[in-house]
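Of the protein chains in this complex, all but one are displayed in their positions.
Now for subunit A:
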């Protein structure tokens, strides 16, 4: 009897070892399933339908995608997303520069640090409003300055040539602060012995930065790259606050276009919105897959 119980206990243990991690993961996995995976599958499903969100869904196969390929706004959005992607990356060197500048032991540096940190703390909506006023024709500081400089009033947010750049610039402000924080954390972990050794070997200034500091900051750079790329693709709040995609759709990006088609006052084309969501998802997947494989490779090498 006792032997049998003991035997049972022994045989159960490996099972328990297998089960325990899954039990701990279960709540997270369940959330992931309900709030991430199921909506993705649903979006794919809805994107093959014509649906106003109220009545019955009607199957139209690839109809939404065919329409998307014939939609000028789609190409404007794609192009603007590309602009965002490329220009948003500027926040990484900018963040690094600010971090290097702030990584000194001077009296009062904390105040400067918190001032540079500030734009990341305030909400994107506030950032959007601040920049809208900054650009506002008539009284915005920038437009007053430009008028003084060129004699012509330039309304950045009303001009299709400048509007996207204007919004990206507003986005760079908090994003630079974000990258700066990542780099400041990275700089704290710099191996001072290596820096000493390099200095003895005569490394200074740029060569010190390039050969000694930057390689040690690689993990920070990687994270900064990931958040910046993803952040640029999901740029939404600034576009929504500053221009609502205008003038005449010239500052559209995929995420705002999707919202407008599916959920805004003049939209409620759930199927069409879902098809834009799918395209955006596929574009993001390219980057996410790239980042994850790189991360896994790095972990394996260590």
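Basically, a residue touches a chain if its C-beta (ideal position, glycine included) is under 8 Å from a C-beta of that chain, and two chains touch if they have at least 3 such contacts; residues count from 1.
Just so we're on the same page, contacts and distances are computed from a predicted model.
A chain of the complex is left out here; the name its UniProt entry carries, from "RNA polymerase sigma-70 factor (ECF subfamily)", "Putative ABC transporter, substrate-binding protein", "STAS domain-containing protein" or "NADH-quinone oxidoreductase subunit I", is "Putative ABC transporter, substrate-binding protein". Touching the missing chain, out of A:68, A:92, A:157 or A:277, is residue A:157. The residue touching the chain not shown here, chosen from A:32, A:75, A:101 or A:248, is A:248. Along subunit A, the points of touch with the absent chain fall at residues 38, 42, 52-55, 67, 72, 135-138, 153, 155-158, 243-244, 246-249, 260, 263-269.
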